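Let me give you the structure first, and then I'll get to my questions.
What you see is the complex with one protein chain gone and the rest in place.
What follows is subunit A.
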Amino acid sequence: MRLLTHNMLSSNMKGVSNGFPLRIEVEKVVEKQVDFNPDFLKNMFSKVHWKALADASRIMGYAELPEEADRSMLDSDDFLRKFHHALLELHLEEGALVCPETGRRFPVNKGIPNMLLHEDEV
């Protein structure tokens, strides 16, 4: 699971008012190289929840993203490459996503998060 996916997903259990961001439990992180596309990143910047991405990447062992970011940083190639790496190249291969309100664990196996809810959680 890429952090791009983590940045979109939220817990949608019954009774949860703010299920974003999901907490990450890391068992195994892998890195896969992806072609660098500055235009895509510039477009994505306004859609990404920055704090959630920066926090998530730190938990995954990558501490290069600043706490806060603004559009002016998009002129920096160095910044874009770090953004690219955090958003697209880090994968949570094994671990879990945890609902911030209820503590319910959603397992991640072979890179695929299992967000299935039980009947009484819908």
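Basically, contacts are C-beta pairs under 8 Å (C-beta built on N, C-alpha and C of every residue); 3 or more make two chains touch, one makes a residue touch a chain; residues count from 1.
Convention: contacts and distances are computed from a predicted model.
Chemist: For the chain not present in this complex, what protein name does its UniProt entry give, out of "Tubulin_3 domain-containing protein", "cysteine desulfurase", "Methyltransferase-like protein 5" or "KLLA0E15863p"?
Modeler: Choosing among "Tubulin_3 domain-containing protein", "cysteine desulfurase", "Methyltransferase-like protein 5" or "KLLA0E15863p", the correct UniProt name is "Methyltransferase-like protein 5".
Chemist: Contacts of subunit A with the missing chain: which residues?
Modeler: Answer for subunit A: residues 1-2, 4-5, 7-12, 18-20, 32, 34, 37, 39-40, 44, 47-49, 88, 111-117, 122 touch the chain left out.
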